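Removed from the display is one protein chain of the complex; every other protein chain stays in position.
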Amino acid sequence: MTRPSRLHVPHPPARPGDRPDFGYLVTSPAGAVPRPEPLARLAEIEPLATSLVRVIDDDHRAKGPWQPRLSAEELRTGLRYMLLTRAYDDRMLRVQRQGKISFYMKSTGEEAVSIAAAMALRPGDMLFPSYRTQGLHIARGSNTVDLMCQCLSNTRDMCKGRQMPVFYHSRARKIFSVSGNVATQFPQAVGWAMAAAIKGEDDVAAAWIGEGSSAEADFHYAVTFGAVYKAPVILNVVNNQWAISTFQGFAGGEQRSFAARGPGYGIAGIRVDGNDFLAVYAVTQWAAERARRGGGATLVELVTYRAAAHSTSDDPARYRPKEEAEAWPLGDPIERLKQHLIGLGEWSQERHDRLVAELDAQVAAAWEEAIGYGTMTEGPQLDPNLMFEDVFKELPPHLAKQRAQMLSERD
Amino acid sequence: MTRPSRLHVPHPPARPGDRPDFGYLVTSPAGAVPRPEPLARLAEIEPLATSLVRVIDDDHRAKGPWQPRLSAEELRTGLRYMLLTRAYDDRMLRVQRQGKISFYMKSTGEEAVSIAAAMALRPGDMLFPSYRTQGLHIARGSNTVDLMCQCLSNTRDMCKGRQMPVFYHSRARKIFSVSGNVATQFPQAVGWAMAAAIKGEDDVAAAWIGEGSSAEADFHYAVTFGAVYKAPVILNVVNNQWAISTFQGFAGGEQRSFAARGPGYGIAGIRVDGNDFLAVYAVTQWAAERARRGGGATLVELVTYRAAAHSTSDDPARYRPKEEAEAWPLGDPIERLKQHLIGLGEWSQERHDRLVAELDAQVAAAWEEAIGYGTMTEGPQLDPNLMFEDVFKELPPHLAKQRAQMLSERD
Amino acid sequence: MAQMNIVQALNSAMDVMLGRDPSVIIMGEDVGYFGGVFRATDGLQKKYGEHRVLDTPIAEGGIVGTAVGMGVNGLRPVVEIQFADYIYPAVDQIISECARLRYRSGGDFWAPITIRAPCGGGIRGGQTHSQSPEGIFTHVAGLKVVMPSNPYDAKGLLISAIQDDDPVVFFEPKRIYNGPFDGDHDKPAVPWRTHPKGEVPEGYYTVPLGKAEIVRPGDEVTVLTYGTMVHVAAAAVREQQVDAEIIDVRSFIPLDVDTICESVKRTGRCVIVHEATRFSGFGAELCATVQEECFWTLEAPIERVCGWDTPYPHAFEWEYFPGQKRIRAALRRVMEAGR
Partner (left out) sequence: MAQMNIVQALNSAMDVMLGRDPSVIIMGEDVGYFGGVFRATDGLQKKYGEHRVLDTPIAEGGIVGTAVGMGVNGLRPVVEIQFADYIYPAVDQIISECARLRYRSGGDFWAPITIRAPCGGGIRGGQTHSQSPEGIFTHVAGLKVVMPSNPYDAKGLLISAIQDDDPVVFFEPKRIYNGPFDGDHDKPAVPWRTHPKGEVPEGYYTVPLGKAEIVRPGDEVTVLTYGTMVHVAAAAVREQQVDAEIIDVRSFIPLDVDTICESVKRTGRCVIVHEATRFSGFGAELCATVQEECFWTLEAPIERVCGWDTPYPHAFEWEYFPGQKRIRAALRRVMEAGR
């Protein structure tokens, strides 16, 4: 009767050549999921971990208790930021293809994840980004010229030429440095939040990692420490269905939602439509209030889709159907907010087209300015001496010696 | 309205001088928790993660669907193994106090965790022990002389003098080597189970870690890989309330049971009375059947109490009330099985006393034999050349050279 | 014989071993359906099935931890760490478990695991895609550590590593995956086709662990190097017109002290070249060993030419890289010393 167990190997619903199939995706109708008080008990919150918080319905109307009730002006700002992020991404991909920068990573289709969250938080709140949350910089007003200069490793590069493209940071805007090692920022955000609580400040921390990265130890550290100390932190897992070539089932998404791990550890967990600007805004606002008022950490799973390649080194056609992005059931975050605004009578196709053109021009101008500060091959170049700085706060003798040697021996 | 969050610091219910208080402990009446089919769906199993599977009630009668229906002979065998484990622990503590061995760790009060589980598994199943599951060796018939020789690092030491006391192993009995780095055996057990599944064999793996150790990365790796590949493995978290001086709240036990993390990751999770021999046996049997039949991994939380000091280097009087052990609501596993057997008319105080005396004598005789193979100070000694063996399968040149130097330069 | 680059040679080694030994399995991030971000496992899952070539969660520690258990259960896992820069989460399982298991269990348990890790820079990878952490692992008792410098060795050494019953950390200099690189990044890339070591047998063969190779015999100075730097050093020696003996160390543990010291005793001079940072890098051990064994024949201080003691920068890659110019300067100093 007992037949030997066999190794279970998760399979994505579709590979190249197959018809896209998102039958596995569990959704809830817009407005259907109740909104408990931010300080509600875990038992009341637990259902949110397996349902899907959605606000904008298929007719682009806002529905239900999670409506953030934003002004038309705020909504247009969100739309502008998302469009700017997309325009920026498109431009940077092009210049990478032209060999002007060494590498790039787009966030196409996931813009709401960063923009809505950043808008729902306070300026004092600290953000711990992943490499795919450039929208956080856009929403907090980082100048696209500065972001481009980082990608160019030029004389205005905030990283002084040390990092690959997209590893931005901004101390002034309280956006942490992106790490090349995935997920390390998760426990760091918890520690930052613990420090805020220790100091009696009411700022919260928020961090973003991909669903694939949630398999790293740092996920477990973050949720455990977050639960133990009730740290005021929002732990966002961006489930865009893919981790390079491996689909979310290989991170454990096949059996249960990622949000469900929250209640499993004794913290709040919410699964939200990551392509629904209003839902992401509302959930972030809820989690931030819970954190600020002593309710502790929340694990948020943002359900979205990585519409672009993993990076400029990747070719998704090798491992998933080309048509998958169009087949994604939760649509496009920009299109959905745009239609919602139009439905409200607060936006129009004409204004939209004008805005897109304006932002494209703005990004083009930014690029022209950025390359003026040098590219890796032309124009002003960074001083190689910078290579030895910031390893330590002060230059130690052995590095001073090596720097001198470098200057004497270089071609 | 929003007051700044403060860092939450878990507190044990009682510190030295306070009255013991286990009010935090969630229990269920014996027999009250339903027993789903081993291959039941997660939704049906989920309630088991927060209730407490118990079989032996306060009047020592077996109750409910989890009764393993063991013969009186099997029960007496379990009682004997538990008593032998305790006699062994007591003796080894004494000889450590006499300076005969360098270190020791008792499992007093937790004997059922190892004995019942080992008896419920098949000889082909692989066990990945912690340093507090010496009962696994007792139940699988390891000779106490061999265990003592390991603790003595003598000429019969299975570890060839390389390990501290209690870091046993037995290839013949399929009991893995205890690691000094807590929790590392958890993903190893999953890997062993994956290999069994890959080879189409129906052996399962079982691993034990303490609740405190569950904060390590390896817990997360084990549960994640276990869930992704549906590995035939039983992951036991022994929640004995304390991790050296830190109580289980510091591992996340304050907010939620440890078993609840199972369903959080999409695998079965069961919380069981670790001092109830019948319950531990039944739950292990259930999880093993689930694993063997392709149902995948189960996370088992065994609720017990560390009645002894953490180790011979520890003094619990510094951090918890002396009376806590007696106040433990789930009693003592040996006393409970004994009374159950007596209630069945299958055991008596007289037979019990005789058995205790017999086992004490057996352990005393074993000790006499063990020291005959040498202690660290007297009798035959291990050949120091062994220090250089098994670093690699074959001795490489640099170690041959060092070994020669050692022999020429030692005092 | 066939023409292979290093990626193809590695692929061929795994193909051969998967075919010869049913206990061999491949696991890692994106190694299955996709065939690996560097294509090293391309086609293997299709050929040997999903139970022999496994995609894994993104958890290096979990990959090695489960591999240890598989090894204990009779399999021979070949693990890919996507970049050597990401091996750190696995360090506890590698050092505390893989490396110690046989010893701590009195020889009763072991895990014959091979851990592949692409390393090195010169690919615009910045500080988290360019590291050469081999030095750290050479300090761990119980590990074998190797790094090939060409397709022939890559295949032969990988087969030896997979067959070995001890854990082996196998570093792959990714800058030369597709062709030898002499350090001049302005020159067009050269394919392995143009290099004798690009000739690789299609079938089974081994290059033993623990043996260094003299890639250029010479009498004036010994150059100890490995990986990408073998080719950079060779170019520098050509330019410098010095009769240097270039030794590709290849195997760090076990280390071929005999070949190394026989050479230095002959030449009396030694330059050590690696891409990893200098301070406490593997070059320090090479320098210490040579100094101890060859002291009386040394005519000049041993020099180390290494990466600077900073993270690997994105913009200053070529100022960081220990290129021909720096190697030649060291050769000049060592040749002139004491003259």
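A, B and C label the chains in the order they appear, each numbered from 1.
One rule holds in what follows: a contact is a pair of C-beta atoms (placed from the backbone, for glycine too) under 8 Å apart; a residue touches a chain by one contact, two chains touch by 3 or more.
Worth saying up front: this structure is predicted, and the values here are computed from it rather than measured.
Taking the complete complex into account, the chain left out of view touches A, B, C. Summary of contacts with the chain left out: across A:Ser107, A:Ser179 or A:Gln255, the touching residue is A:Ser179. Of the listed positions A:Ser51, A:Thr224 or A:Asn240, the one in contact with the omitted chain in the full complex is A:Thr224.
Only one residue in the set B:Ser51, B:Ser170, B:Ser213 or B:Gln255 touches the chain that does not appear here, and it is B:Ser213.
One of B:Asp125, B:Asp157, B:Asp202 or B:Glu301 touches the chain omitted from the figure, and that residue is B:Asp157. By the touch rule set out above, chain C reaches the unshown chain at residues 61, 85, 88-89, 91-92, 95-96, 100, 103-104, 127-128, 133, 135-136, 138-139, 141-142, 253, 276-277, 279-285, 287-288, 291-292, 295-296, 298, 300-304, 309-311. Considering the complete assembly, chain A touches the hidden chain via residues 126, 128, 157-160, 162-163, 167, 169-171, 176-177, 179-181, 184, 186-196, 198-199, 205, 217-218, 220-222, 224-225, 228, 389-393, 396-398.
Interface residues of chain B facing the missing partner chain: 7, 9, 15, 102-103, 153, 157, 159, 161-164, 167, 179-182, 212-213, 215-217, 243-246, 250-252, 313-314, 318-319, 376, 382, 384, 386-388, 391, 398-399, 402, 406, 409-411.
The working rule: only the chains that are shown with their structure count from here on.
Rounded to whole angstrom units, the spacing between the C-alpha centres of chain A and chain C is 36.
Mean C-alpha position of chain A lies 42 Å from that of chain B.
Rounded to whole angstrom, the centroid-to-centroid distance between chain B and chain C, based on C-alpha atoms, equals 41 Å.
Under the contact definition stated at the top, the residues of chain B that touch 2 or more other chains are 194, 196, 198, 217, 220-221, 224, 228. Residue positions 51, 56-57, 59, 61-62, 89 of chain C each touch two or more of the other chains.
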